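The full complex has more chains than appear here; those shown keep their coordinates.
Chains here go by letter, A and B, matching the order in which they are written, and residues are numbered from 1 within each.
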Amino acid sequence: MTDDLRIAILGTGRIGSMHADLVHTRTEGAVVPVVFDVHPPSAAETAARLGIDTADSAEAVFARSDVDAVAICTSTDTHVDLMVAAAEAGKAIFCEKPISLDVAEVDRGLAAVAAAGVPLQIGFNRRFDAGHAAVREAVLAGSVGDLRQVHITSRDPEPPPISYVKVSGGIFNDMTIHDFDMARFVTGSDVVEVYAKGSVTVDPAIGEAGDYDTVTVLLTHANGVVTTIDNCRQAAYGYDQRVEAFGSQGVATSENHANHHTVVRTSAGSHGAPVPHFFLERYIPSYIAQWRQFVDAVKSGTPTPVTGADGRAPLVIGAAARQSAQENRPVAI
Amino acid sequence: MTDDLRIAILGTGRIGSMHADLVHTRTEGAVVPVVFDVHPPSAAETAARLGIDTADSAEAVFARSDVDAVAICTSTDTHVDLMVAAAEAGKAIFCEKPISLDVAEVDRGLAAVAAAGVPLQIGFNRRFDAGHAAVREAVLAGSVGDLRQVHITSRDPEPPPISYVKVSGGIFNDMTIHDFDMARFVTGSDVVEVYAKGSVTVDPAIGEAGDYDTVTVLLTHANGVVTTIDNCRQAAYGYDQRVEAFGSQGVATSENHANHHTVVRTSAGSHGAPVPHFFLERYIPSYIAQWRQFVDAVKSGTPTPVTGADGRAPLVIGAAARQSAQENRPVAI
């Protein structure tokens, strides 16, 4: 339809091609006119599947008048340059997390966005998970009263390839970043101090690469709430994703999903299905909800639900967490 | 204390000795002054454990002025004679179910109780289970609106000895009787028609004794509600006790308990504890609540929560159910 928001996808790797599918076939009011990838066969495959165009360069995308917005899903080190160029071209911007591993670079990107006055949304999809969002809603509605403690459990089924670990910016920037955002989202309060413990319990190669694979983090928020985070790169039972907010009137807990809801009871007890294996099995509805809100915000000219500042804050917390783990002391922000 | 209700226990078999313990040590405002059993060593064992008296005969119990009430926990065929004698002695009466397998005998007992004007409560303990009671409360409070359908699942872990099966009056009088009562309790409506299917799937010896071990019953209530009951003498996973009431505004479901609430999740899925093995593991709190309400009713002179009529009705339903299963047709009551 003529009212569709036209969102070009930059980068058609695992996450970019997923976004292309979700925007084009499952987001009402949005289409993908064109995709680009530095590896042309990747873009071609996505384009063929959806019956859409490919572009020869990012610049060619920015030059198209039938592109209203771009989704930056390329490798992290290219995000800011693309963000600046997109902003200068007047396109609305969706950018995957992290914006950059370098806070100064983040600030350069955000400045360009601010100067151009274009909408920007950062890809913290978990905010749009119906369960996690219900925790936030319970806080906003006052159902749990004044917040006191938050606990977040977030574990991946398996660590990424060691090659990825080496360029990811470390577990705090790559994995815990989602939980830092969740802590800010649920509490509605910035983080003022971090204490973190890191260890290597999954794969010694991760330690040799200078990273941790298992971390426990204690955040102190500006409003006095204390958040604890349990992270691990490997959970044999699947993708563990839970958020709990405790306050003066109650507690709201976003529990894990299950692959199905059949229970078999025998003399040995009850047996149920595993939790979803990883983010594709768990979070597709959250990605769709994220796109719906991006499309709505851009079309209506209202603020996007995850701002540039929301993209910047977790990077600062992550750096402090890393310092805390290395020096075994709380680090103020 | 001088205000304690003094309840003598007649019959100290499995259920009677349990009642003696619960009344004497776990029911505030009640004590057991004396117990009697036709097998004196049985009474002696219970008496020694509790530091109380034994009596040489039921008559000796009725003659004691320090006995305010009696609990009839003897074999079913002796219930009515004891009920009549207790009524004539002016004692308040608690009687285990079934009152008798012979409805005419039941009527003789109830007439004596009415003539004497003594309180009578029948031992349908499941009404006092907190979960099942919450279903009834949801109905009374209007939370589920106008009732439409009820489903009761009731399965024992193992069949009783075949010797017991032969004298129990059959599965409908011995086991389903609790569910007939539950159906009347939850709906607050009498049963006007029964359709029942019976089969032998557990032990052929039960069939040879003229009984079923697996029955499915459909009850039609006076108010139009339809109740279905699933019964089996054997459930490998434990004592299955569930009640569900569906109405115009919602559904209330009393789910099974578990031996504990720890869940272990591995790559094979989630694993939890079994349901409680049998009635001692599941229903002790309901027996205690039953005694508390009996004591309160007798002391305050208010009606007991399970009347003689409540004890009679399931026996009539049970006879109709047996006829229905044998003739494969609905039987009106």
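Here is the rule we use: contacts are C-beta pairs under 8 Å (C-beta built on N, C-alpha and C of every residue); 3 or more make two chains touch, one makes a residue touch a chain.
Just so you know, these numbers come straight off a predicted model, no measurement behind them.
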Assembly size in copies, with 2 chains present
4
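FYI, only the chains that are shown with their structure count from here on.
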Rounded to the nearest 5 degrees, what is the angle of the rotation that puts chain A onto chain B, matching CA atoms?
180
How many angstrom lie between the CA centroids of chain A and chain B, rounded to a whole number?
57
In the complex, chain B touches chain A at residues 236-238, 258, 265-275
